[in-house]
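Sharing a structure with you now.
For this depiction, one protein chain was excluded, whereas all remaining protein chains were kept in their positions.
This part shows subunit A:
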């Protein structure tokens, strides 16, 4: 699978996953290049801070660090602590808003 950022020579969109970049990859590239991905990330970050999600995750991490000892913690540990709870505790409104924006972008680029 090619991870290159270079555009393929033809703008045709294909579902062929062997040599041609996948639809997902292409759209990903478009997201990044247009700056929309950055904007979406900032929007999501802001919403998650507002609704207290970030504070919840931080307190999870703090509890884990307290249990394991300050100097024995790795970033990987914390990622594994946060990911399951983090994915599950996203408020529906936040998720809906982001999905809506992504879908709008998809529609505008693939048409």
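The rule is simple: a contact is a pair of C-beta atoms (placed from the backbone, for glycine too) under 8 Å apart; a residue touches a chain by one contact, two chains touch by 3 or more; residues count from 1.
Definition applied: contacts and distances are computed from a predicted model.
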- Item | Among "IBH1-like N-terminal domain-containing protein", "SAGA-associated factor 11", "DNA-directed RNA polymerases I and III subunit RPAC1" or "Hemoglobin subunit alpha", UniProt-listed name of the chain not shown | "SAGA-associated factor 11"
- Query: So that we can see where the missing chain sits, which residues of subunit A does it touch?
  - Reply: 23-24, 27-28, 31, 37, 40-41, 44-45, 48, 54, 57-58, 61-62, 65-66, 70-71, 73-75, 78-79, 81-83, 86-87, 90, 95, 98-99, 102-103, 106-107, 110
